[in-house]
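Shown here: the complex without one of its protein chains, the others still in place.
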Amino acid sequence: MTQNRPTRVGIVGASGYAGEELVRLLLGHPRVELSLVTSRQYAGKTLGEIFPRFAHHPRAQALKFVEPELSRTREQSDIVFLALPHGVSAEIGGSLVDTGSRVIDLSADFRLRDASVYKEFYGQEHARPDLLAGAVYGLPEIYRREIVEAKLVACPGCYPTSILLPLLPLVRSGLVDADRILVASLSGVTGAGRKVEPDYLFAECNESMRPYGVPKHRHLSEIEQELAKVAGRKMAVQFTPHLVPLNRGIVSTIYCDLVGPPDDEAISVLFREAYGSEPFVRLLGRKQLPDTKNVALTNFIDIGWRIDPRTRRLVVMSAIDNLTRGTSGQAVQCLNLMRGYAEREGLA
Amino acid sequence: MTQNRPTRVGIVGASGYAGEELVRLLLGHPRVELSLVTSRQYAGKTLGEIFPRFAHHPRAQALKFVEPELSRTREQSDIVFLALPHGVSAEIGGSLVDTGSRVIDLSADFRLRDASVYKEFYGQEHARPDLLAGAVYGLPEIYRREIVEAKLVACPGCYPTSILLPLLPLVRSGLVDADRILVASLSGVTGAGRKVEPDYLFAECNESMRPYGVPKHRHLSEIEQELAKVAGRKMAVQFTPHLVPLNRGIVSTIYCDLVGPPDDEAISVLFREAYGSEPFVRLLGRKQLPDTKNVALTNFIDIGWRIDPRTRRLVVMSAIDNLTRGTSGQAVQCLNLMRGYAEREGLA
Amino acid sequence: MTQNRPTRVGIVGASGYAGEELVRLLLGHPRVELSLVTSRQYAGKTLGEIFPRFAHHPRAQALKFVEPELSRTREQSDIVFLALPHGVSAEIGGSLVDTGSRVIDLSADFRLRDASVYKEFYGQEHARPDLLAGAVYGLPEIYRREIVEAKLVACPGCYPTSILLPLLPLVRSGLVDADRILVASLSGVTGAGRKVEPDYLFAECNESMRPYGVPKHRHLSEIEQELAKVAGRKMAVQFTPHLVPLNRGIVSTIYCDLVGPPDDEAISVLFREAYGSEPFVRLLGRKQLPDTKNVALTNFIDIGWRIDPRTRRLVVMSAIDNLTRGTSGQAVQCLNLMRGYAEREGLA
Partner (left out) sequence: MTQNRPTRVGIVGASGYAGEELVRLLLGHPRVELSLVTSRQYAGKTLGEIFPRFAHHPRAQALKFVEPELSRTREQSDIVFLALPHGVSAEIGGSLVDTGSRVIDLSADFRLRDASVYKEFYGQEHARPDLLAGAVYGLPEIYRREIVEAKLVACPGCYPTSILLPLLPLVRSGLVDADRILVASLSGVTGAGRKVEPDYLFAECNESMRPYGVPKHRHLSEIEQELAKVAGRKMAVQFTPHLVPLNRGIVSTIYCDLVGPPDDEAISVLFREAYGSEPFVRLLGRKQLPDTKNVALTNFIDIGWRIDPRTRRLVVMSAIDNLTRGTSGQAVQCLNLMRGYAEREGLA
């Protein structure tokens, strides 16, 4: 890899919130040249015209959206980000991988290793089950080495990111009962994407709070898959998401039954060992509780915890920005790994 | 009781959100005359001057805040509402009860039957432990008969209202494991009262979500007391509240382990039998999930549920307006019972 | 008119925010029976299914949406409210009026007396110009007498309501220069209706403020028409609306050049004479400034003012709830007039 020339990066499907967040991060990334953005809807318009917040940026003034076209995408990009609906991503991503492109997929299509689980949770046959085994789950703290070499990275969902990072070391350690995990999550409205549906109108969300996707939200499939890997057996997790009136942010509150006697220090040591030197994990420990406003527009995950001696449960709470750490920032962290850049590059 | 003359109602401590909500409801109550409002801060001002939203109301134009004074309060009121901080309420409420007033207390002071639990959770000695045995917990669906005759009603906290109404019939029925109950709640910012503290400034709450009071929020004391009564043994519940950027509303998501095999119909029957004819409980059943915007400014509690066959858990979700059903509306429902009025009076 | 039997009221187009607000008000109106609600989209469903906030109401449980059909609408309603897009309203409203129905139209279709102005501002030919002369502009404080007898009431737009009520007495009085009027208005997002468009998604409105419709918003046509009537000549007003992230509310700040020397007392007298005995106008005078939170969910308009001695301008500020006073509440006020009910009935 030539370090001197910037990485040419294409975004297929750049018109949603995940795509826009990628644009934000990549326009500011010192090692990247945003080389291609596709959108059927906006073809012919510049980035700056569609996203006025970037209108001053020379690249946003120059770069026009184009229709998605495989050969052009391949030729103009060293790395391709896919910010497409699930189902669509499997096909386009598959074709790109077939012809040698390195792909970072933001959809759910390559997150699951088992095509039948995909069908169970997403309600359709997987278009490219042959690629599932080789795809890497893009959680850098867990799969750093695999991401470096990956041809195809499947970025985790926003809820799973906020849940797996706290849970994986706990389940691996055996300190908690993996069969009794329970999670309540709260998400800002951009988590639904730029879906033009009545449920996401301002006046339907403002002054509203509501659980949804009960009891079997799609993100359970990847949460359980990853936990099963470290637990060494099939998992069933309880998970309830709630929609809350803010733009950006997820809080996940995770309840675990402790296996042994309550031991604050053991939990602290465990988290410090797992994440103490990670650039994007902030351990709040027992002093502080997480708040989404502290992670807004950043790639950080803040993790706090408390042991409840009355119930012998551990309560772990995490906060992320669903669009940055939960989606596009984490994808850029993967890009940095894949290109040998410092992991913080463009994510400061 | 003379039905022809309106009930004279006094509010001691009418300057906070609970007091203001009482004013809103009582000004519109056809059987009530708001006879006295006290506030050290606002003494001498009319209700309409302090709360411009009521400025058109003849009573709000006429009625002036006065300094709290026991004898006047007693003389001018058939029923006294106390909207005071805990600790203060016990003393003033006690003196009023001593001299024969009927009191509806919105603070936590008379909710617990055990003064040592009060001390454990509220950090101070109870001023009037002699009154605890006689106070009635003001949850009308559960203590309707006792409220009718009560001298001293202790209105439940906002979280407990949203949690106990769904849980009490479940625990009583034995269908769920009372020892493994877990609750995640979300509250709008008026839940903190009109506290002038940095944490509750607009820019600290807007675009913010955060858990707090982990793991031992004060409301646990009354939740566990009431559940213990129907369970017949000591309880320890897991409860995590979260602060969310809206004005009014609580959502509680309650997780229960089912004791027997999953049986949707049994749960439905149970809830219908418990609340099918209640004027202020709306059972959403399996069709719908609760949303705070459907209960805003009303005395309703909306209750929905789902069985998760994968985990054999029952997930029950409730929504209330924390100021109406969670505080002042429920207090007015108690007033209606105490005065023999139709329970919906003034709460339509 | 028989006072003993309730007025049967139909709503044609009850699925938008204006229609839902009518439902809210009419379900609580003691003299009204909601007899018919039409909606192509929701035909066959009950009111309670579509609007869960009314699910407890017996009428909302019983009444099903039906397809709009002229003869049924006519037969089942003493008064018909139209909550339809402009253009559609003219046709349906016209047919109803032709066959003797009394109609209260919430669209813009019958507000203008001149079909060419309609075409200029709404970009289409008027379907029923023959009805324009007979329609009554539904601003009760100004056209009370005409509304009582009206066959066809055209309810004012939300901005015009907030602007005309303060301005009409001023312009009529000659105290201000009618040729130099300037208005800046702010509106909550329900003002756009339940339009499922990207611009009104939560995340596009939250943390956003923006002017729009500059310089020639459609509501100027009715503002200028009504001012011209009292000024006795053609008017051109400057008007800029802004979209602001809240659900309900309009604030209009109105600037007038004083013709004579600044005279606070003259302005106060003028407003008191115009509105001192009006049930839904609250004059804040010089003590207070309006705030939308004081009028939310009510039919009040709050009007405050200040003279700026430095510029010799009068600044008048009004606040209304755009859905209640700005749309459906005012329409119910008209209904009360048309049926001989007390003007406050159902609007307390």
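Lettered A, B and C in written order, each chain numbered from 1.
Keep this in mind: a residue touches a chain if its C-beta (ideal position, glycine included) is under 8 Å from a C-beta of that chain, and two chains touch if they have at least 3 such contacts.
What you see is a predicted model, and the numbers here were worked out from it, not measured in a lab.
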| item | value |
| --- | --- |
| Identified contact with the non-displayed chain, of C:68, C:94, C:193 or C:249 | C:249 |
| Chain A residues touching the omitted chain (full complex) | 28, 52-53, 55-56, 207, 279, 282, 284, 288, 291, 293-298, 300, 302, 348 |
| Missing-partner contacts on chain C, residue numbers | 182, 184, 186, 188, 204, 206-212, 214-216, 236-238, 240, 242, 244-249, 251, 253, 255, 289-293, 296, 306-308, 310-311, 313, 315, 317, 319 |
| Interface with the unshown chain - residue positions in chain B | 17, 188-190, 194-198, 200-207, 245-247 |
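We adopt the following convention: only the chains that are shown with their structure count from here on.
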| item | value |
| --- | --- |
| Chain B against chain A, contact positions shared by both copies (same if over half, else different) | same |
| Innermost chain, taking as reference the mean of every protein Cα atom displayed | B |
| Length of the line joining the C-alpha centres of chain A and chain C, rounded to whole Å | 46 |
| Cα-centroid distance, chain B relative to chain C, in whole angstrom | 37 |
| Chain centre separation in whole Å, for chain B relative to chain A (CA means) | 40 |
| Sequence positions of chain B contacting 2 or more other chains | 207, 291, 293, 296 |
